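What follows is a set of notes on a single structure, which appears directly below.
Of the protein chains in this complex, one is absent; all others appear in place.
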Amino acid sequence: MSLFKERQYLRVHVDREPDDSLWMKCKSCGELVFKRRVRENSNVCPSCGEYFFQTSQERMESILDPGTYEPFGERLVTDDPLSFVDSRAYRERVAETQAKTGLDDAILIGRGAIEGIPVVLGVMDFRFIGGSMGSVVGEQISRAIEAAVADRRGFILISSSGGARIQEGMFSLLQMAKTVTVRRRLAEAGLPFVSVMTYPTSGGVEASIASLGDIIIAEKGAMIGFAGRRVIEQTIAEELPAHFQTESFALEHGQIDRVVRREDLRTELALALGFFVGAR
Amino acid sequence: MSLFKERQYLRVHVDREPDDSLWMKCKSCGELVFKRRVRENSNVCPSCGEYFFQTSQERMESILDPGTYEPFGERLVTDDPLSFVDSRAYRERVAETQAKTGLDDAILIGRGAIEGIPVVLGVMDFRFIGGSMGSVVGEQISRAIEAAVADRRGFILISSSGGARIQEGMFSLLQMAKTVTVRRRLAEAGLPFVSVMTYPTSGGVEASIASLGDIIIAEKGAMIGFAGRRVIEQTIAEELPAHFQTESFALEHGQIDRVVRREDLRTELALALGFFVGAR
Amino acid sequence: MTDERTLDLLEAKIEELRQLNAIDGMDLSKEIARLEEKLAVLRQDLYSNLTDWERVRIARHPKRPYALDYIASVFSDFYELRGDRIVGDDRALVAGLARLDGRPVALLGQQKGRTTEENKERFFGMTRPQGYRKAKRLMDLAERFGFPLVSLIDTSGAYPGVESEELNIGGAIAENLETMAGLRVPTVAVIIGEGGSGGALAIGLADRVLMLEDAIYSVITPEGAAAILWKDKERAREAATALQMTAPHLLNLGLIDGVIPEPLGGAHKNPAVTSAALKEALVRHVNELSAIRLDQLLAARYQRYRNVGRYTTRAADASRGAP
Partner (left out) sequence: MTDERTLDLLEAKIEELRQLNAIDGMDLSKEIARLEEKLAVLRQDLYSNLTDWERVRIARHPKRPYALDYIASVFSDFYELRGDRIVGDDRALVAGLARLDGRPVALLGQQKGRTTEENKERFFGMTRPQGYRKAKRLMDLAERFGFPLVSLIDTSGAYPGVESEELNIGGAIAENLETMAGLRVPTVAVIIGEGGSGGALAIGLADRVLMLEDAIYSVITPEGAAAILWKDKERAREAATALQMTAPHLLNLGLIDGVIPEPLGGAHKNPAVTSAALKEALVRHVNELSAIRLDQLLAARYQRYRNVGRYTTRAADASRGAP
């Protein structure tokens, strides 16, 4: 979904420097910073603290213990069940995005460890059609949860999604039902689900799996909400509060447990998961 | 509790005519009305519709099918566990109230039928120290619920209470825990609990058993709330809304299911209970 | 092709002729009969080949029967239960107990308004968090007493507004989904008009999902999709087709379990006939589901939603690996 395309990327900038360059210029402070240091710092500018965009692969790396990431399961691609064409064919849009990102769809799942605690981790990727949830995202989340249950590990989902994948129509909407249905298996097995909301966590993802964490953590700079600002502004003639749908809005209104800086996310997750190791 | 003593008896007037008189004068419309007609009309003025105070006996009569009321269990009186004395001894206050009302404490319980549907009914009586819930009220509610479970009947509680019985200290507070604990037995047995809130349903009764009805019905003219107006006004410098803690306030704020006129309560209860006859 | 209004005019003319015929004694009966035949043919043409967009328009038709209309005609003894016990009572989602062919059921219905007044009260049929939490309460009540749960879905979507977000509307919808996924009673959902995205699905994760013939069910409104995907609101017709949001499409895609027929021209042309068809379908499905053992019912529901989606497994290749 492109609902968010024209919105300001609060504190989030895609790193567009050519891949072979060792240095990049921070758009916020203007400093030339060593790319590897940025990577090692969870894509946070070492000079000014600005957050750069993090791909799903980069998040996997920055959260899991080095060398523990183990992708699993099959590679899945959408069937384009509606043979959908808008300004262009969905099939082409997907193929092009796959080529550009190296992803099959808007999520990566894998096993790994965080400070030694085994987990199953799912990371959504906003670059893939706005991180929208279609058949593949729904299926991969389901498989990740099933793997967590089979291995008796906690499950972590890092959301970054504009919502449903419009191009898959009702198949997309029903992924909300699907992920929530499978999520119950974790609860029945007494295994924890930690939901991490980043920029943006909205629409059908926010209104299903992402809101059902036993613990819900928001990354600083996250956008959290159901309806898009534009939709709300069009429906009602209300002035939106300044911090509307920010992580502090969500915290103030009781929707999330904690706000963490990206640099601290890994430690934070280890701390949270620690309580559940060996529980029930 | 006398929290409500100085408050206006919204639409509620105690019938103070001597008992041998056949007629009474309505304080609202001034008409002389035939007492028996008033009784038959759920203590609602046949001339102007004003509500007169209804004792627990009168409520039993007006709600249950004629001749079906069957009190059960033992007669219980408080032990005065704190040997409490304020401006006078609690023991004396109780004895005097017993003599004046013919009640043992602030509740009547009994079996009966409503339009043929067998029920267990508890009716609180505001005349008995403000309908406050002490050891006896808590125990009788518990016994009523246990009887309902044993007979597989629905349970109805008609509340009229200022809250806890201060004079019994923590014994009184713990009746909240007691009634709620026993209430779970009804749920486990798949039997319905209909809570009827009248003037007033507040404090410890509102914050426990009365708020846990599967269905919550308010009588028109009810007062529903946790804290007393005076306490709120003293704590905060807020202006209280005009309809604060009225039945329409409770309905607007999603706290109750329905508002009914007293004359319709019997029919209303039969309608509600009908759904549960033969359920699970 | 002739449109609905022209046909309505023609019908009115025929009625005038019939009255004339009756009064003046002049015999127009043959002419009237011929006109009626013609009208029937035109109507058949118009409605039996409805485009997706025409169905969208019927689904939103201001005269279309709403939830409370069906609640009155299909069920008996409706006993409304109000309030979420937390914040308020959302009049855009009515809830209560009722009897379906004598059997007690828990009932949820999304309710639009007809007049300005009603629409103000009903928030144009858009459900707020208060409504979803009331629905949750009814789901819990249904489970406690073993009542089958019936949802009548008709909303353009959950209400988008500041208060909705403040009250965590996304979380409320998610919680309803979680509750319905595990609800230990039979559940049937019927889209009676508009099935608007998550706002509809929130009470629609059921054992049987049915649609009235001219209802729609979609991840987004055609207008919303047109604005986002085509950058052009005017292309809603195209979007409506592309999204396959009508009952026949969704049945064909295997996403719903049945289509309940409507009279030619839509439910509002003959509400009584529609109600009868709805009732027949509800009774049948509730009866079927009630005959299934609970563990099997839950297992089937699990499989249904676990397996929804269309994807293909890619052959593993060298490009895959750790980052």
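Should a chain be cited, it is by its letter among A, B and C, assigned in written order, with residues numbered from 1 in that chain.
By definition in this document, a contact is a pair of C-beta atoms (placed from the backbone, for glycine too) under 8 Å apart; a residue touches a chain by one contact, two chains touch by 3 or more.
It should be emphasised that the depicted structure is a prediction, and the values quoted were computed from it without experimental measurement.
Student: For the chain that is not shown, enumerate the shown chains it touches in the whole assembly.
Tutor: By the stated touch criterion, the chain not on view contacts A, B, C.
Student: Of the listed residues B:97, B:160, B:198 or B:211, which contacts the missing chain in the full complex?
Tutor: B:211
Student: Among B:127, B:178 or B:220, choose the residue that contacts the chain missing from this document, as touch is defined above.
Tutor: Only one of B:127, B:178 or B:220 touches the chain omitted from view, namely B:178.
Student: Out of B:31, B:61 or B:151, point to the residue that touches the absent chain in the complete complex.
Tutor: For the chain that is not drawn, the touching residue is B:61.
Student: Which chain C residues would touch the chain omitted from the figure, given the whole complex?
Tutor: 85-87, 129, 133, 166-168, 171-172, 175
Student: When the complex is taken as a whole, what residues of chain A touch the one chain not shown?
Tutor: Here the touching residues of chain A are 187, 190, 192, 211, 214-215, 251-258, 271-272, 274-276, 279-280.
Student: Name, in rising order, the residues on chain B that touch the hidden chain in the full complex.
Tutor: Against the missing chain, chain B presents residues 1-3, 57-58, 60-61, 69-71, 74-82, 84-87, 102, 104, 134-136, 138-139, 142, 164, 166-178, 180-184, 202-204, 206-212, 225-228, 231-232, 235-236, 238, 240-241, 244-245, 249, 253-255.
One rule holds in what follows: only the chains that are shown with their structure count from here on.
Student: Could you run down the chains that neighbour chain B and chain C together?
Tutor: Common contact partners of chain B and chain C, which must touch each of the two, are absent.
Student: Once you find the CA centre of chain A and the CA centre of chain C, what distance in Å lies between them?
Tutor: Chain centres of chain A and chain C, defined by C-alpha means, are spaced 32 Å apart.
Student: Measure off the straight-line distance from the CA centroid of chain A to the CA centroid of chain B, and report it in whole Å.
Tutor: Each chain reduced to its C-alpha mean, chain A and chain B end up 53 Å apart.
Student: Where in chain C do residues touch two or more other chains at once?
Tutor: As it turns out, chain C has no residue touching two or more other chains.
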